[in-house]
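The other protein chains are all here in position, but one chain of the complex has been omitted.
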Amino acid sequence: MRTDVIFAGIGGQGLMTMGQILASAALSEGKQASYLPSYSPEVRGGWANCTVVISENSIGSPTVGEPSVLVALERTSLAKHGPTVKPGGLILLNASLIPEPLQRDDVRLIGVPATEIADELGNPHVVNSVMLGAYVAATEAVTLGSVADAVREQLRSRFHLIDVNMTALRSGADFVASHTPEVV
Amino acid sequence: MRTDVIFAGIGGQGLMTMGQILASAALSEGKQASYLPSYSPEVRGGWANCTVVISENSIGSPTVGEPSVLVALERTSLAKHGPTVKPGGLILLNASLIPEPLQRDDVRLIGVPATEIADELGNPHVVNSVMLGAYVAATEAVTLGSVADAVREQLRSRFHLIDVNMTALRSGADFVASHTPEVV
Amino acid sequence: MPETQPPVEIPEGMEVVATRPRALTDVPFTYCPGCTHGTIHRLIAEVIDELGLDDRTVAIAPVGCAVWIYEFYALDAIQVPHGRAPAVGTGIKRASPDTMVFTYQGDGDLAGIGLAEVTHAAARGENLTCFFINNAVYGMTQGQMAPTTLPGQKTTTSPRGRDIARDGHPIRVCELLSTLDGATYVERVMVTDPKAIRHAKRAIRRAFEVQMEGRGFSLVEFLSICPTWWGKKPDEAVEWLRENMMPYYPLGVFKSAGQAGGEQAA
Amino acid sequence: MPETQPPVEIPEGMEVVATRPRALTDVPFTYCPGCTHGTIHRLIAEVIDELGLDDRTVAIAPVGCAVWIYEFYALDAIQVPHGRAPAVGTGIKRASPDTMVFTYQGDGDLAGIGLAEVTHAAARGENLTCFFINNAVYGMTQGQMAPTTLPGQKTTTSPRGRDIARDGHPIRVCELLSTLDGATYVERVMVTDPKAIRHAKRAIRRAFEVQMEGRGFSLVEFLSICPTWWGKKPDEAVEWLRENMMPYYPLGVFKSAGQAGGEQAA
Amino acid sequence: MSAEPKAILMKGNEAAAEGAIAGGCRYFFGYPITPQNEIPHYMAEHMPQVGGVYLQAESEVAAINMVFGAASTGARVMTSSSGPGIALMQEGLSYMIGARVPCLVVNVCRGGPGLGNIGTSQSDYWMATRGGGHGDGRCITFAPATVQEQYDLCYESFDVAERYRHPVMILSEAALGQMMEPVFVRPRGEAPKDEKPWALGGRRGGRNRRVINSLYAQPDDLARENRVLAELYEQVTREQVRWSEKGDDDPEVLIVAFGIPARCSETAMERAAASGVRTRLVRPISLFPFPHEPIRRWAKVAPHTLVVEGSIGQMVDDVRMAVGDQSKVSLLPVLGGLLTTPEEIAHEIQRVYEEGGRAP
Amino acid sequence: MSAEPKAILMKGNEAAAEGAIAGGCRYFFGYPITPQNEIPHYMAEHMPQVGGVYLQAESEVAAINMVFGAASTGARVMTSSSGPGIALMQEGLSYMIGARVPCLVVNVCRGGPGLGNIGTSQSDYWMATRGGGHGDGRCITFAPATVQEQYDLCYESFDVAERYRHPVMILSEAALGQMMEPVFVRPRGEAPKDEKPWALGGRRGGRNRRVINSLYAQPDDLARENRVLAELYEQVTREQVRWSEKGDDDPEVLIVAFGIPARCSETAMERAAASGVRTRLVRPISLFPFPHEPIRRWAKVAPHTLVVEGSIGQMVDDVRMAVGDQSKVSLLPVLGGLLTTPEEIAHEIQRVYEEGGRAP
Amino acid sequence: MTQTVARKGLVVIHAERCKSCEWCVRHCPTENLRIGAGTNTRGHRPAEVIDPENCTGCGQCALVCPDVCIEVYRARRSTSRS
Partner (left out) sequence: MTQTVARKGLVVIHAERCKSCEWCVRHCPTENLRIGAGTNTRGHRPAEVIDPENCTGCGQCALVCPDVCIEVYRARRSTSRS
């Protein structure tokens, strides 16, 4: 089984970390994984995205033309990548920054008010963890436990950030679990 | 008719000037001519040679593997190029600096005591003109008149040198005319 | 949210004190929050406005965070290989001497890979102006050690701090170039407070004037902050600049109108 | 004619005052008659002999008339791209710090194409020695204008004389490099009379000593003649050097043991 | 499960750096450029741990010459850069080829020409395989397709470089440098201890002097060296041609691609199979020497040959030379920092298949 | 006979310089290197006469960037160098290609790799035809064989460069630069006066601003530019393929050679004819675009194809691509600064003829 | 379109350009600027004026703003304040 996802947003939103953590989590579950980032040259604020492919067998292409899942952190990313999602696929979006949804009815759309959730948790930087939690809950590509372990590993040297990210992961997952998926 | 000659010596002996003057002279006679120099990178004292090809028609190759005429100004040049001269060809050499002749009996060899002649003329730098005069007398590739004109043109801005070079040309030609060609 | 705050109509009887210079397009800068590249851009644009040079100036964009100045300036512009702006500028000036030319170069660009080109341009007394932005790191490429990185400063390629024994000493560009006969005007300024900013603008103006008068090579060095790779908020970065860069890179006019000297700015 | 004059047996009771240094091979120099490249070669070889460095020195050959030093020195040697000797030397020193490294570079090589490499090596305080032969022209390539060609000097690419307005000012390398913190020892000498030659040899020795003691970058500049492209006999060339080069390129120690200054040689 | 080797997730750039260190590399000279910055960052961090040296050069010109110097002492030395920086190294590479000094150069290729962009590309194919600057030299060039292979090739490259006393280039891609995949790493090794009979360091113990040089003023001497180089390249061609292949044994479309486009092609082949088109992929791993032979072999079977490469068409020349008049060659160029996708390639396979093939 | 044009004896290098000046070149930036020094010497002498500028750059890197700057104002600008210097210009050339700025670069090729020697060579064939640094650019490359042609091609190159807004390279050879032959020269012309809509100089008269740039941060934008470049090269291939040919109409041996070796081949063909071997010579004048078509046409006739070139084998790749499986390709490499001779080539013609030919 | 009352100074902040760097906030002599609560489309929280009446039109904020977000106006001296 091969599953793939594109995380897209602008530089500085923690996209790359999301992708790396997901790939680590998959690896720790004995799966194969590839993580492929892409970004514009501005140091901050340019476009950015990454593709993660997870598979039981060796991974051929690390790129996907028509992703099965898109996680969009802001408007322009949704506009750019939304139309490429495979029919029957899934789009998770940060509803706090993306007021207008995409006009597609052949995909599942889940809006997560991630910025608001992060603000409530007192740290605007954990938007990415909220969305990652939501992604895991919605796809079950890996377990939330493996993701949590990968986050802990990643934050080894900045352990004061571990708790809030754990909460953020869970909040994202909970949001998806407790809301009608076809929200927005 | 295509005729060719290689002038060979060491840097600073005025070889290149000889070749250029010969090519000019040919051109002034309405012939085609190419002059092709070759030298090592030392500024002074390295090996040097040039090939002149004269023809009634357009000149194909400006290089020659087996020249019909060689003019050698010192020992190493004779050693290097002497063996390549076409059987039946001609070798003119500066006998003042080349004591031992080449061991070939299938070519004409003419030794010209050019350094001595130049010394007698009071200017050691006109060795090349002596040899050029000798070459013209021996081959009649061009007329001595055209060569004299070309030398005059070349020395336009250093006209005090014209006379001695004219004498040198004539001395070289005279030497060839008045000696057994198979000398040395 | 509205584009401007307040969403404005200017009342009668008010005159403009500060507005966007005409020599800037309306393309937003690509810099990180608080980065002083933007401040310097604006000052240069203001001087171009004031001297009325916008219809005869060519801007030369470096490789570095400021690579997009060809989009920011409402001027003819050319984007050139890393470090080679002074050579490109030389070509432009030789072919079109009445065009005003300025380069805008980072410390990696000018003092690293491009040191030969700027030094020779200065030695030739090339009639152009170099704006040199010293932020003590390679900003665009992720904060590596620059030729101007201070002793002990941590960067992505000096993770334990710049070690003089291994990495050598920082280069003081103004001091170096002002030894050259061809350098007409060389000054080091900063842009970290209003007074310094006003002074920096005067330096920019003097540099352009030298060029307008055909008096040769001018260079203004700006001590600048890189909040991102210094890992500091803008105000902390300003503090760090004052405490660390200023002592190593003293402000002042190093060369003026053929006169040498390290005259300190007030 | 015999190889030596007289064809010699040295009588008993005579001691050698001057002979071929061991650090030279017996390959004849490729230089034009009277060219002082050869004098400088011999002095360097003598110092290597005297300091006993021949079994741990690598010579770096430039591109220029001196390219063949890899044949002239009885030492390990490497021939490198034009101007890049200090970078190559850096690589050698970093990989093999107890090897003594010297570069031998012309003014085209060091002050022209290679200005960035020597300046950065100096700034880094790279522990190697550069011998810089300033003959005010590109010798090997037919006498073009060099960065050190004097104002008004005629060369094959300044046929009407170097024009400051077009070609810029000559570069004074010692003055430039001695502004750098990493430069430990910088001196300019000449080799046009016996006294100057003896002094030059002392400078070479000091430079090697700096390197042996691990004290960083050292450079000795030699004012040198190029009879061929100056179009002068050797003695006229010496005269020209004294009258024209010396005033522009004053002799002296420009930097010593961390001390700056333009102290004039006696 | 403790003794079992464990794969770790690494960026391609980090894998290149770690692979080189494991292969005995102890000196790194380089200048920053995206998308390869993780290599110098990793080296700055790790070289001191293994008693090596990371030194940031003032430019790529200086970097390659520092490599020249350090490598001339017999040490294992590398540099890395991307297109514009590699362009600046061309003269230095030519000298190292002429002087026969081994080293490793990693090019994490970005979009060009000019400043281009930092997206992924393979458009330095010519500069790698025909480059090495002026004169007759060319780089021995390997192109990895996975992060593991990036590690392995960097690890191995010093042995190859020293075997032939010649620079080796790894032509990587932005995508491969930036992506993460699991990598099995080896213990960090040292360079073999055997003395190199050409290495400089002073005439220690009074040995004969050694010279590293590429100047041969006499044409005969240079001709001799050129002939040696030509023979060396013949030997390299006998010994170092590397490729992988997979797919049908009676292909209708032969695909030739290297690096990431080759992996995308693999996935595309599954789709093609689903639409009933038989394909075979030959993935060159060595770009010089180029695997002419397997390509020609399959070209005789497949009426269509599709080249997928990240340029407007460079490797396609080598493929054309291999294929001769045996099969019809088409090109799918992947331009300007773009990533190709299995979907795009599958579409092109279908297109060339339907277009009808065989020789010109 | 007064009004008749008179040929004057000129060195190839002087002819290049005079041809460029006659073609409207007014700015020269360069750095000395043998065997092309007569070009800068000539320019230093003559540029002031025509109101132009000769400026000696501090390096070839600076020179090509000065060319970039001056050419960006719309002026006709050139530089010249030889192998090592051209290698240093690769990055700058790539920028000019990416930014679409025309210029003329003359490479008077010497022996390589490395410092090599100053003898004659053609071993920068790849650097010229595949070069132009990193990325997808390549130089439009012409190779003269006579001093007259050197003059003519330099004269014409500015028109070509401006037509395509692209650098043009003349790949000359040491021998051709140094040799003298009669040349018919034209009156010195001026560049056409029409305003170039891309040329910089400030927004004079309040016109819109202009930007010369090769950075396209968005992959889609760079892909678009790459596509434009690919199309440009197709157009160049349609419009600029140049070659000359001569010899028998039913050749047994097809000779492909450019520059001086082509002229030596011409003389060798007379000898071959004398020994009863029928030959035909195709001499590429444009190296990129390469004259594939005439070569393929004659390869279908001649069972043997002999490539004579001053390298260990570079153009032979292009010939192989053209010939496909139609004829057996052999190479006579002329190495290391050596000059070939008609005798050597005649000998090789005989050898390949006797060996027996046709496809692989 | 708020019609502002007559005052000494007036600043207009281009919120879309603002990157919330606080340069202006730190340098306003009357401490009349602050980072607002809203977010612009790039995710930054733009600076805003605290009390329009308090602005002297000194221009310091515009002088230090690296993103040229601020325009400043000042009452003309010759004109009487209404």
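Each chain gets a letter, A, B, C, D, E, F and G, in the order it is written, and its residues are counted from 1.
Just so it is clear, a residue touches a chain if its C-beta (ideal position, glycine included) is under 8 Å from a C-beta of that chain, and two chains touch if they have at least 3 such contacts.
Computed from a predicted model, the values in this text were never measured in an experiment.
S.K.: List the shown chains that the missing chain touches in the full complex.
M.R.: Over the full assembly, the chain not pictured touches B, D.
S.K.: May I ask you to list the residues on subunit D that touch the chain which is not drawn?
M.R.: Residue positions of subunit D that touch the missing chain: 1-11, 13-21, 24, 28-29, 31-39, 41-42, 193-194, 197-198, 227, 233-235.
S.K.: Residues on subunit B that touch the omitted chain in the whole complex?
M.R.: Interface residues of subunit B facing the absent chain: 10, 13, 45, 74-75, 97.
Just so we're on the same page, only the chains that are shown with their structure count from here on.
S.K.: If we look at subunit F and subunit G, which chains touch each of them?
M.R.: Both-contact set = A, C.
S.K.: Can you check how far apart subunit E and subunit G are, centre to centre, with Cα atoms defining each centre and the answer in Å?
M.R.: Comparing mean C-alpha positions, subunit G is 55 Å from subunit E.
S.K.: Starting from the mean Cα coordinates of subunit C and subunit D, work out the distance between those two points in Å.
M.R.: That gives a centre separation of 37 Å.
S.K.: From the C-alpha centre of subunit A to that of subunit E, how far is it in Å?
M.R.: The answer is 34 Å.
S.K.: Which parts of subunit E, given as residue numbers and ranges, touch two or more other chains?
M.R.: In subunit E, residues 34, 53, 55, 58-59, 61, 84, 91, 95, 99, 115, 117-119, 213-215, 217-218, 339 touch at least two other chains, as defined above.
S.K.: Do you know which subunit C residues sit against two or more other chains?
M.R.: 31-33, 67, 79, 81, 113, 115-116, 120, 140, 142, 147, 167
S.K.: Each pair of chains that touch: what are they?
M.R.: Here the touching pairs of chains are A-C, A-E, A-F, A-G, B-D, B-E, B-F, C-D, C-E, C-F, C-G, D-E, D-F, E-F.
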